[in-house]
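Here the complex is missing one protein chain, while the rest keep their positions.
Up next, chain A:
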Amino acid sequence: IMADNGDDDPQYTIKEGDHVVLKRGDIFKAIQVLPKKKVIFEKQWFFLDNAVGQLYSSTFEIVSGNLQPKKPKDTEGSSDAKEAGTDNRHIVDDGKSQKLTRDDIETLKEQGLKGQEIIQQLIDNSSTFRDKTEYAQDKYIKKKKKKYENTVTILKPSCRILAMMYHGREPGKICHLRYDALAQMLTLANIHAGSKVLVFETCAGLVLGSVMERMGGYGSVIQMYPGGGPGRAGMESFGLPAHFHDMLHDFPICHVNALLAGTLDTTAKDQSAGMIFRILAEEKKVKLEEKRKKLAAVASLLEGRNADGLIIASRFHPCPVLMGLLKFLSPSRPFVVHSQYKEPLIECYTKLREQGGTVNLRLTDTWLRHYQVLPNRTHPLLLMSGGGGYLLSGTTVATDRAKPGGSQSIRSFQGTFSNGVQGFPSSTDLPFC
C-alpha cells in the first residue's frame, strides 16, 4: 500500500526546483528537479518529472527514460530452503557456468524485463548456482542486483549524504576531506545556532553548506574567499530554506589586511565628477552601490574581531590563512583547520605555540571502518586509511599586548612550572603573511 501524503508537510514532498540526491546502493548524485530536464545517473538517462509530488525517500524504477514509483519490496528473496551446496571444492571457475550470453541479456533488457526477472534468468541459466553455499548464493544475488537493478531512490539532501557523495564521487574537489573528518570539524568548532562563524574553504561549498545546516538559519556565517568569487555550488545542493541565505555573508581576503589596519574604505563616494561613472548605465551604478553596502556590512561584522568560531578547509597553505583569520576571533573560541597533508599543520602548530594566544592545540586524524554484520559473516569491510586528511584544532585565549615603549613587562615568580607555561606576556600580532 503506497503511503498517502495528503496530510503531510510539504517538506516531505518532492517539488519542482528542489535540490535532491539520487541514490542507488552506495552511489549518490546531487541534482535539481527541473521540468523536462534529462539527467544521467549510473549510465542511464531519464526525466525526473514523475518524481514531483512523490515523497522523499521513495524508490523509482527507470522505465523508458521516465520514473515509475516502485512498489515496496514484496518478494525480497524468499527464505524457504533453497537447494545449496556445502563448500566450493568441486566448483570450477572456468567462466562457462553462465549459459546466457551478453547478447541474450541485452535481448531480455530490450524485452522490458525488470531487474528482478533478469536476475532470476541468470540464476536459472547458471550451472553452478545450486552448488554454491547459501552464503555464496546470497552474495551472487546481491552482486547481480547491483548490476541489473533499474531503481533510483530520491533523497532529501543532508550534510551526511552530501559529504559521503562528494567523498565517493569527487574527493579532489573537497581536498579529500572525508565525511568523518568533516563531522569532527563541525563539532570541534562548536558550530551551533546563533553564533558568528568564519569559514574559509575550497571544498566546493560542502563545508559552508554543512556549517549553515548546523546553524539552522540563526546567527551569521561569513565566507572568506580567496579571489574569483565565493564557491557556493555545494552549498546550494543542501536545498536549505531561502531565509538561510540571509545569514550568509562573504568577504574577499584581499581586503583582510586593510580591514585589520583600519584602512578599508567602504564609504559611498561622490563619484558624479568621474567621467567613467557618468558613462556607466544606471543599472550598473545600482549594482555597485549594492556591492559597496554589502562590503560595508560584512566589514562591520568583522572589525569587532569577535567571531565565535573559525573553520578552514582549503587547498591553500593553512598557516598564513590561520594566522591571519585567527585575529577575528574573540578569546575563548574554537578553531579547526583541515589539511590533506600533515606537515603544513605541524608548521601551524609550531607558529601558534611560539606566538601564544591559543590553548588545547591538537593535531589529529580519524580512521573510519565499516562492518558487515550478518549471521556467521560478521567482519570489518575495507579500512579507510588516513586519506581523510588531518585536523588542527584549538581554542583562543586573551593575548597580552606589549606595553607601549617597547619593553615587555616581566613578572617575577618563584620557580618554573612543570607544564611549560611561560611567565612572559606573549608577543604582539604577526602581520598577515
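A few comments on the model shown:
Basically, a contact is a pair of C-beta atoms (placed from the backbone, for glycine too) under 8 Å apart; a residue touches a chain by one contact, two chains touch by 3 or more; residues count from 1.
To be clear about the criterion, contacts and distances are computed from a predicted model.
Going by its UniProt record, the hidden chain of the complex is named "tRNA (adenine(58)-N(1))-methyltransferase catalytic subunit TRMT61A" among "Coatomer subunit zeta", "Gem-associated protein 7 isoform X4", "EF-hand domain-containing protein" or "tRNA (adenine(58)-N(1))-methyltransferase catalytic subunit TRMT61A".
Within the full complex, the residue among A:21, A:48 or A:159 touching the omitted chain is A:159. Listed residues A:216, A:252 or A:320: the one in touch with the omitted chain is A:216. Set against the missing chain, the residues A:40, A:258, A:297 or A:359 yield one that touches it, A:359. Annotation: of A:45, A:135, A:341 or A:367, A:367 touches the absent chain (contact as defined above).
Against the chain not shown here, chain A presents residues 3, 8, 12, 55, 57, 158-160, 163, 179-180, 182-184, 186-188, 190, 192-195, 213-218, 306, 308, 330-334, 342, 346-347, 349-350, 359-360, 362-371, 373, 375, 378, 386, 390, 395-398, 400, 411, 413-414, 417-421, 423.
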